[in-house]
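These notes are about the structure you will find just below.
Excluded from the complex is one protein chain; the other protein chains are retained at their positions.
Chain IDs A and B follow the sequence of writing; residue 1 opens each chain.
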Amino acid sequence: MTERTETPDGTRGEPGEGSVTDVASLPGGVPAAVEAVLLVVEEPVTEMQLATALEVPVQQVQEALAELMAEYDGYTGQGPEPGPTRRRGIELRNVAGGWRFYTRSEFAAVVGRFVLDGQSARLSQAALETLAVIAYRQPVSRSRVSAIRGVNVDSVVRTLVQRGLVADVATDPETGAVLYGTTPLFLERLGIGTVADLPKLSPHLPGLENLQDFDHTTY
Amino acid sequence: MTERTETPDGTRGEPGEGSVTDVASLPGGVPAAVEAVLLVVEEPVTEMQLATALEVPVQQVQEALAELMAEYDGYTGQGPEPGPTRRRGIELRNVAGGWRFYTRSEFAAVVGRFVLDGQSARLSQAALETLAVIAYRQPVSRSRVSAIRGVNVDSVVRTLVQRGLVADVATDPETGAVLYGTTPLFLERLGIGTVADLPKLSPHLPGLENLQDFDHTTY
Partner (left out) sequence: MGQDAHDDGGAPLALPEPEKAGRFEVRLDNFNGPFDLLLSLISKHELNITEIALAKVTDEFIGYIRAFSAAGDSFSLDEASEFLVIAATLLDLKAARLLPSGEVEDEEDIALLEARDLLFARLLQYKAFKEIARQLGTRLAEEAGRFPREVALEPRLAAMMPELTWRMSPSDFAAIAAKALEPREPAPTEVGIGHLHAPAVSVREQADIIGHRLREQGVLSFRQLTADAGSLVVVVARFLALLEMFRDMVITMDQAAPLGELTVRWSAGERDWSAERISEEYDQDVSPVMDENAEGGVRDRAN
């Protein structure tokens, strides 16, 4: 995320490198751009972050957010005849200084049923092995864990994060990849004090060094 | 832990164990419920899964999806005066056999700044060729892919497996060789529904329909 254009006043500094085309001119304009960002953010996103990314004045972001919130709540401020429309299953809320999408509480039962379907109170073997690799190789990127395990681990890592056993603890300075490590909850579950208390593995797991090579193969 | 009793109007009494209130009667109805579920999915969700979670007939889910897709694309089928509305920054797509929300590609530059870990490196030429052979010849062994490309493909296949684009799907009953095929993630990344939607290979293979026979004779 570049900090480049913190121009909340609308003078929109020189776009240059990696610049965004004028979002207001794209179909859907600023509200659509805000919507797109909101779909992918993990944490509530601030108006300033949005303004910076979109390279538009904060005020435009605020207007877009207000418009979106009304729309999602079932009021349209648009068109010749503003009036109620269908209320959406998605809610746009301002929490802790930032904005994020939530499911509407009326649908909690439906959504909960969907989310819980197939969830178990136990970790799968794949999850355990992935957890073990992260514990012993932390901080470690998902691609590295994939290389070690030989399979894609994206969804398993997400589960472990969800379960609070691992968390993103750093960012690889070179690649920008998220690095994962274990959490205090993990230590608590295992009944140890620190990561250093993990039992030592045989120091000569053959060929372990070579595994690092897989991450950056040219393919 | 259940939010179940947040019935908006209070009239809807005790929902028995695990049961969901009639979603069609909630504000926003079936489309809103579908929207809410789509907000939490981690992979494309099938119409059947949605129907099960919502406890409504599949047909209602299909209608709701069609309606939502049109709305997100900027057409409203609702209200007394159907007509174009603002196109949204979110797109509802039917890929890999299911439905999922995506950001619109116009906003790739803006959204990319917020997606830290999701941007996977582009595939090399070697990886693309190997992926193509696997996609069109699946299930297929590595040696057969090697024969077609004229080079050893072991490490490329390993990379593709790690990235979740191919997986071992079977074992050759005769040779015991692992057979590879493409994954749903591959379909999703290509934005297609099934392998049958891949562009046809035949225009590129004039008069060579029986080539399969040649593959094994290489070495």
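Quick note on the criterion: a contact is a pair of C-beta atoms (placed from the backbone, for glycine too) under 8 Å apart; a residue touches a chain by one contact, two chains touch by 3 or more.
A quick note: this is a predicted structure, and the numbers were derived from the prediction, not measured.
Chemist: On subunit A, where is the contact patch with the chain that was removed from view?
Modeler: Residues 39-42, 100, 102-103, 105, 108, 111-112, 115-116, 119-123, 128-130, 132-133, 135-137, 148-150, 158, 161-163, 174, 189-192, 197-202, 205-218 of subunit A touch the chain absent from view.
Chemist: Just the residue numbers, please: which parts of subunit B touch the chain that's not shown?
Modeler: Touch with the absent chain occurs at residues 1-3, 39-42, 91, 93, 100-105, 108, 111-112, 115, 118-119, 122-123, 125-126, 128-129, 131-133, 135-136, 141-143, 147-152, 154-155, 158, 168, 175-178, 188-191, 199, 201, 204-206, 208, 211, 214, 217-219.
Note that in this section only the chains that are shown with their structure count from here on.
Chemist: Could you give the separation in Å between the centres of subunit A and subunit B, each centre being the mean of its C-alpha atoms?
Modeler: Each chain's C-alpha centroid was found; their separation is 19 Å.
Chemist: What part of subunit A is in contact with subunit B in the complex they form?
Modeler: 1-2, 18-21, 23, 26-29, 31-37, 39-41, 45, 53-54, 74, 76, 78-79, 81, 85-90, 101-115, 117, 142-143, 146-147, 150-152, 154-155, 158, 171, 176-178, 214, 217-219
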